[in-house]
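The other protein chains are all here in position, but one chain of the complex has been omitted.
Should a chain be cited, it is by its letter among A, B and C, assigned in written order, with residues numbered from 1 in that chain.
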Amino acid sequence: MAKLHDTPMLDELEKGPWPSFVTDIKKLAEAGNEPCADLLGQLELSYKDKEGHWKHGGIVGVLGYGGGVIGRYSDVPELFPGVEHFHTLRVNQPASKFYKTERLREVTEIWDRRGSGMLNMHGSTGDMVLLGAFTEELEPIFAELTQKGWDLGGSGSALRTPSCCVGKARCEYACIDTQDICYNLTMEFQDEMHRPAWPYKFKFKVDGCPNCCVASLARSDCAIIGTWRDDIRIDQEKVAAYVAGDIAANGGGHGLDDKVDIKADVIDLCPTGCMFYEDGKLTINNAECTRCMHCINVMPQALRPGLDKGASILIGAKAPILDGAQMGSLIIPFIKMEEPYDEFKEFVEKMWDWWDENGKNRERIGECIQRLGLSAFIEACDLDPIPQMVKEPRSNPYIFYKEDEVPGGFERDISDYRKKHAR
Amino acid sequence: MAKLHDTPMLDELEKGPWPSFVTDIKKLAEAGNEPCADLLGQLELSYKDKEGHWKHGGIVGVLGYGGGVIGRYSDVPELFPGVEHFHTLRVNQPASKFYKTERLREVTEIWDRRGSGMLNMHGSTGDMVLLGAFTEELEPIFAELTQKGWDLGGSGSALRTPSCCVGKARCEYACIDTQDICYNLTMEFQDEMHRPAWPYKFKFKVDGCPNCCVASLARSDCAIIGTWRDDIRIDQEKVAAYVAGDIAANGGGHGLDDKVDIKADVIDLCPTGCMFYEDGKLTINNAECTRCMHCINVMPQALRPGLDKGASILIGAKAPILDGAQMGSLIIPFIKMEEPYDEFKEFVEKMWDWWDENGKNRERIGECIQRLGLSAFIEACDLDPIPQMVKEPRSNPYIFYKEDEVPGGFERDISDYRKKHAR
Amino acid sequence: MAEIVANKLTDIGPPKYDEMWPEVIKKNYGKWLYHEILEPGVLVHVSETGDKVWSLRCAATRLMTTMHLENICKIADQFGGGFFRFTTRNNVEFIIDDESKLEPLKKALADNGQLPLGGTGASVTNIVHTQGWVHCHTPAIDASGVVKAVMDELFDYFNSHKLPAQVRISLACCLNMCGAVHCSDISILGVHRKPPVIEHSHLDKMCEIPTTIAACPTAAIKPAKVDDFKSVAVNADRCMFCGNCYTMCPAMPLADAEGDGIALWVGGKVSNSKSMPMFSKLAVPYIPNEPPRWPTTVDTIKKIVEVYAGDAMKYERVGEWAQRIGWEKFFEKTGIEFSHHHIDDYRFAATTWRTSTQFKW
Partner (left out) sequence: MAEIVANKLTDIGPPKYDEMWPEVIKKNYGKWLYHEILEPGVLVHVSETGDKVWSLRCAATRLMTTMHLENICKIADQFGGGFFRFTTRNNVEFIIDDESKLEPLKKALADNGQLPLGGTGASVTNIVHTQGWVHCHTPAIDASGVVKAVMDELFDYFNSHKLPAQVRISLACCLNMCGAVHCSDISILGVHRKPPVIEHSHLDKMCEIPTTIAACPTAAIKPAKVDDFKSVAVNADRCMFCGNCYTMCPAMPLADAEGDGIALWVGGKVSNSKSMPMFSKLAVPYIPNEPPRWPTTVDTIKKIVEVYAGDAMKYERVGEWAQRIGWEKFFEKTGIEFSHHHIDDYRFAATTWRTSTQFKW
């Protein structure tokens, strides 16, 4: 039976309308789960000390994989033996996190038996994070998981678990098959995921449209974002219905009784000023539209993305360590994303080759591009420089030239110069 | 008699409606001025060679001053002996470049006699640049100039000649006495101007209002720019006249028959959206106005700057060498500028002290601030940090703290830490 | 068991997505026409086939037990044909294709008590967060506890649509920013404020000295001999408490009860709607750790949300609002103090200075 600790501070977190993780964990502890009991005990101590109580992770893992497990040990194990070891396993989630309960129970059953019963649903990268196992359980857990058809996700200097938005499965805006792309890349690059061999980590995230519901643009080294290149589809009757107030604005996002003010909410907020509403007719100058999604978001029944769909690829997003946070930079404005995604994968291989060759230890691809220049990167990827890649051209005059770009080359003879110009 | 050279290429520049410097110089050359003749000759050679023909400037100057003269020698003196020496003297212009012909002739008379007769009216910093003297003439020219009440301007790592816009002398927008500030600073800091003693050059420019007609914000280490802090004055009758089309828009800047479209040209273009025109009345939410000048520029007869006037001080503008070009950064949002400008001068002394102490050789103050941080600079100037100094707060999490800002200080004992946290 | 381990499979990848899909999702894949939010937390998506699905989004503590997950599964079994999903912000979504189940499901959720509806439309949805004191070794703050305290206070904005636009709050417990809080409307970030304390007696054994030195972005770490131990010294003046040395070297912990706490950031966004994505900017450099309910943090966030809610225009995200009114007005209206910590001094610092006479008093 688990020893239950006094947790006066944590108990305060049982109050209030938001669901309480404390209440949840307590219940499992009370049901006899020792790691849960000790987790609460150690957490209470952290609240008292205002300092965490986990040691720096040791190197633990499963044979054959270089990642997927994060080691963790308590620094007060005598007080909380149930969490003396508290390693996590990152289990690769199904794309966009749909679950069949039957299959999910395969995982929880193993976890109840061999682990702490605690999970993160989900980790920030997207994995199901099984939180707290003893070292000796790692191999069996892994083996049982794979028997059931579940595998680990990435960690370390490897490909990390790709993730994606709900996309075409339940969203009318999706321009690409987010799940299939996510799954296909995951399967194609299993080796890259499980056997860290790069300068640092690398993440793919797949968003169906520029709304970026999986935050790919901010959180993945390679963001694949659905878009289109023909015209926004307009249903003028529905436009009229919106204007008449018959359909709620923004899919009801401001309440079902909220109406569209076509001028204030749509025309005036279009960032490019390319929309016009005259004589009850909405027109869009699509050549000026930057496909920001705003008008479509406000009137989803009247406006739809075009039909010639594909993705924009943005490279280099990451958190701030070391050189400051980055967002993804537009590298490929438009690429068709059709199974088996060969064109895209060719690009990926080129990108990785370049990074592998040039990246320093613990240098993300985005930082590597910052250090060596966007031009060097796009050249390595066999892409042509186009103005879409930048917000604006350079404003400093420090332009590099290669020797073969300049007639006569770089080699000059000072005596030739002095023939014309006395010292 | 001067030897006139063949100048077939330069002759091409005598064509066309824009005044021709070639025609002008030729005339003086034809009148017997040898430097002018040889200047054309050497310039023609440069046009042929597509390379300039001046040597790197030697160290020449006048006794007692460390600047004001730029040395220059021809690298083809045997061909063009008249410009073998072609040193320039920078003569400090009168503020905002008004001239009394009688006084200007004092300068041209000396220059005709002892120099090349060529000038830049004016140099980019603002000086009258006397272009082309032999070394032996420098001292006499300088002596004669000062006898007549003219002095040299700055060069080298010194204060450079301050300059200013036409201001209150002929502009209704001026909020400060640009000429007096310019003159006062020039007189106060004569020593700093003539005896280079700093890490690098330093420039003052004084603009009467945010239109920046002397480009202070882009071209001076210290830009003094007139502004106000009360309300824009509105003459509603004149507003009505503009709306009625009785007064030309923008002071006739688009033609006298160009009318104000109050909505399109004023209200919609106000960058803060703080203007309203209703029932024939113009109102401004002055709390939101950023005094950009646009509305005043469009309707100068209806709108005027407020009455509580002073200046904004922006520090650090410069050209790109070495760290890239900078514009001035807002350091003092508002300061009263009243003779004898003591408060401002106190600031200047603090700023210079800091730069003098911290600046590296050939490091402009703006670069020094970039290297050491805006906070360090404003602290040295005894200014409080305020949000007006930045466009936006930092977005990276790399915040420095000083030891005394953190309770308990920085010194800690690892054994205390280990008491709570096992290794 | 040894056998299972010996025969273990590798590189099989995750289950294929469509195995996890209810029939109605499979059938209408790529055919959705539009959606409508019927009430906070309740979405309906309409397909060109005429089919409809109702999605009921419920708050979830992302840190959860198998017991709680089983509860969720049971509800899914009962109403959703054994299917459900998690959102990218760790909410749970029950999906049903039969309108008649809507009210019963709502009732079941209400009965459960731990699965409140909300997080749709112009609301504050779930807080994306990280491990905190529950698992990680480098946190300056807890994660789940702070999230709970903040969401209790903002609950009213979770199950309503009364904000000008969606407000996305994120939390990361250290500068590694696993919550990727660099682009959120409001970010809660755990920060250290003391340089690492160095365990000279063990450093050489526990860490690789060259890698440790190389890890420091400001070159604050130098090799040093202390009491005859090969170790390192940190130049405290150059340390900006990023913790990167500790990541490389366990003999250099940063955590400190008095030093650590919370920095608040505002005005980031990820979506490309209207404005381009933006980074979050510093609002409050430091708030002490105040477990268990972090009242100063909670109050400050509430204040920001309320000022924003009262002042912003419809559809305007926090960052768009701050940019429109000007950051000087953001500080004035929220009453947050501006300090030298707000002035950027990192790599692109100069691009944040105000190179104009345009400002508001």
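Just so it is clear, a contact is a pair of C-beta atoms (placed from the backbone, for glycine too) under 8 Å apart; a residue touches a chain by one contact, two chains touch by 3 or more.
Quick caveat, the model's predicted, so the values are computed rather than measured.
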Visible chains that the absent chain touches, using the contact criterion stated earlier: A, B, C
Selected residue (touches chain absent from view) among B:Gly61, B:Pro199, B:Pro300 or B:Gly316: B:Pro300
Contact residue for the chain not shown (choose from A:Arg229, A:Lys259 or A:Lys350): A:Arg229
Hidden partner interface residues of chain A, rising order: 210, 217, 225, 227, 229, 271-273, 287-292, 312, 314, 326-330, 333, 370, 373-375, 378-379, 385-401, 403, 405-408, 410, 412-414, 417-418, 421, 423
Absent-chain interface as seen on chain C, which is shown: 272, 276-277, 347-348, 350-351, 355-358
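The working rule: only the chains that are shown with their structure count from here on.
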Furthest chain, CA centroid comparison against chain C: B
Inter-chain centre distance, chain A versus chain C - centres from mean C-alpha coordinates, in Å: 13
Between chain C and chain B, distance of the C-alpha-averaged centres to the nearest whole Å: 47
Two or more partner chains touched - positions in chain B: 395-398, 421, 423
Residues of chain C engaged with two or more neighbouring chains: 175, 177, 182, 217, 242, 250, 256, 268, 279, 346-347
